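A protein chain is absent from this complex, but the other protein chains hold their places.
Moving on, here comes chain A:
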């Protein structure tokens, strides 16, 4: 709970008076404020700079250094102040946290110094407010990366935890520097890619003449040699592909990845060529397929970081490139049309059709100017010059826009990704805080009732059940308890709720419930009447579940103080799991078992309504004056 909100807790508690007239059950007692002191100013001397604040301000966060008794270690008797030999600048932020409930991170501070100070004062950095959290996380990540780099450069050869063979292989493939075998494999494949590409290229070079026939390309002259080379390369590539496929952690994802597609495309032509015979019809297609062998050059992108970055760049600014293409296309079509009609008149014009003029327009706009097509008419020349001038503009203008767009969008994406990642974390934090506070309530409910019982029997010792909750927490829990009493329902956590729902959906019938009760109560006690794990709901559930339940079954006695016809049949249901849905109406004074898991004999018979009974579902219709004749009997 935030500090500032804690200041409103008295108000919330006072406003709870509004529930009282509608509540049907007696309310639990309020936690007593044992040591109620007048608020006093305390002086905190941090390296000579004096800060003063109220004691209650610091006590808002009792699990930090300043909020707990730990600060007494720093108390200086002579000067009657608390002296801390720490950085006063950071202390300013820390103290503001107590005052406002929000922890800020000053940008000029070093991240590790700040972390150290927070650790000293016992404050978790996770509660840094949203305004400063991103900055804090960024700096922390940079720092961590720096540390990691240092670590990596120190010990390169640290022993990894034993991975499976498959995982080691995958790591070897992805990161060749991990082992020498991987490095060897990396270089071998690189070499063979190069060999394959070079053979593809050299194949087509004319290679001297065989006497008696025309000039042959080397591929046909030394066809056997080239075929052997090709086979060897394809063997290597196939083996590599199969190994990668085997080692991939997610085969489906691997198959869909770009690199694997390139691999497949690179080796397919060979196999297709093997399969197909020298059929005249398909040999043309076969020749085309050999073009795909050039894709082997893309396999180099595994070896080159730069190629990968380039590919990613192109992919990420695809829309800008598309726009460039589109605007170019528009200009080409316009100018081609104009040139065609301008040159229509001249004889022997090369501008035979508009598509034919496309070539001229492209060549002119990109300022290539091959000269194979030139306008001859005056109009044609005019438009031609306009075309070449505008070509410069159309090409040159979008490019910086694209570049800056790309840079802007790239950074924006980075920021958006960061924010999205942090948003999930932020929402998770909020959710955790919420469940934390509600879990704290549920937890203390189980323990707190124990405390109340102990207090009433006069045992002065506190903190029997581990950590004592702070006063503010106990007051907040008391408030939630009053709400439970008002509505006759209990708070439970999510898992319990899911279980309840599942079980209620499984058992639709109100089983052995007494008809009068079910008709009268009408609430869904029936659907939750059978739950397997109820014991966590017991206030005194420190015993292990089964043992408690068996004891309950043996020893629950329900005695009613006033005559309530609805509950006469309650005894019959005692045969059920006793703490079962037969939560008798808390209105009717009733008994609960008094099993307490502490060594003191459980023969507590506190008078009055010291133990609020577990929330009962059965509301009562007629409410006569209820005498508080609650008799508690422990039957063990």
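Heads up, the rule we're going with is that contacts are C-beta pairs under 8 Å (C-beta built on N, C-alpha and C of every residue); 3 or more make two chains touch, one makes a residue touch a chain; residues count from 1.
By definition in this document, contacts and distances are computed from a predicted model.
Selecting from "AP-3 complex subunit sigma-1", "EF-hand domain-containing protein", "Integrator complex subunit 9" or "Glycine cleavage system H protein", the unshown chain of this assembly corresponds to "EF-hand domain-containing protein" (UniProt protein name). Residue A:487 is the one among A:68, A:487 or A:507 that touches the chain not shown.
Of the candidate positions A:11, A:73 or A:108, contact with the hidden chain is made by A:11. By the touch rule set out above, chain A reaches the unshown chain at residues 1-2, 4-5, 7-27, 29-30, 33, 38-39, 54, 99-100, 434-435, 437-438, 475-476, 479-480, 482-484, 486-494, 496-497, 500-501, 504, 522-525, 527-528, 537, 581, 615, 617, 619-623, 625-628.
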